[in-house]
Structure formats: structure tokens, C-alpha cells
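One structure is given below, encoded as C-alpha cells.
One chain of protein is taken out of this complex; the other chains stay put.
This part shows chain A:
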Amino acid sequence: STVGLVNGVFAASYTVRSGENKTSHKCLGLSELPTWEPVSEEQLPPPSTVPLDLVDKLERLALVDFRTKQGLSCLEKAIRFADQLHVVDTSGVEPMDSVLEDRALYLRSDVVTEGNCADKLLELSKTTVEEYFVAPPGNIPLPKREERTAMLKDSEF
């Protein structure tokens, strides 16, 4: 079966004609090109399941909730889709962060060029006192999952 990819509409058995064999204007025969090779389940690692303790950990790290079982199945599908990467041989390949990796990026001198806009920035916050943003009490871990879910029901959305 295919994973995440749409089934091909064209047969995959054509050989590609090279540019040198051009005979007519329709020579490229684009509609006859082979399409993608579907990735089969056998090529992939076993599917990952996301146990409940990991669900809790992810929610704590991400500070967003799965909301429903569907949210969780969405994650499992996203992982399965990503698993196709493992079909690609990347031995000896360096990870790539940015297309500008071989350039020296512009660095400006470390001096203040603008600012004095604390008032403007503080205006954007819902709760401030003098020149401070006000947060609720800190150092309190996120409540347990059941309590969190109950809170969400109370929320205005």
C-alpha cells in the first residue's frame, strides 16, 4: 500500500526518452513519463505509537493540547508520513540548516540604533504594571491532564 501519497494515475513502466532522441515537437511525451514509485509498508520502520505518558509530555513541552483523540491520530499520521524519509540513503550527507551556509552573513555593529519605545510595546500587553509585564504566579507545574481538560471546557472558546 502507499503511504501518504496519492496513487499514480499513470503506469510506472515507461522508460524515459532522452533529450537526444527528439523526433517531433511532442517528443518529450510528458504524459508518458514514469511517475513516482509508491513507498510500500515493508520499506518503512514499524509504525510508532504515542503512549499516554508521551502525550502528556508533549502537551507540557508544547503548551498546547491535542484536544481530541483525532488530534492524537493526526500526530501518528504525521509521524508515519515522515517515516518515508528513511527510504532515502543519507550516509555521508551533512545536515543542512540554511541555504546561506556558505556565505558570511551581514553583521551590524553592536550599537543601539533605535529604541525608546517601551511605552509602545507595553501598550500591546493586556496586563502591565508600571514598566512590567504581569504574569500569573510562577513555578507551578501544569496541572494533571484531567484537570487541564476540565479547564479547557471552562474556557470561553
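Just so it is clear, a residue touches a chain if its C-beta (ideal position, glycine included) is under 8 Å from a C-beta of that chain, and two chains touch if they have at least 3 such contacts; residues count from 1.
Assume contacts and distances are computed from a predicted model.
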Checklist entry - For the complex's missing chain, which UniProt name, "Ribosomal RNA-processing protein 43", "DNA sliding clamp PCNA", "Glutamyl-tRNA(Gln) amidotransferase subunit A, mitochondrial" or "Dynein light chain"? => result "Glutamyl-tRNA(Gln) amidotransferase subunit A, mitochondrial"
Checklist entry - What chain A residues would touch the chain not displayed? => result 4-10, 16-19, 22, 25-28, 30-31, 33-38, 50, 58-59, 61-67, 71, 74-75, 77-79, 81-82, 84-88, 90, 93-100, 103, 105-108, 113, 117, 120-121, 123-127, 133, 135-138, 140-143, 148, 151-152, 154-157
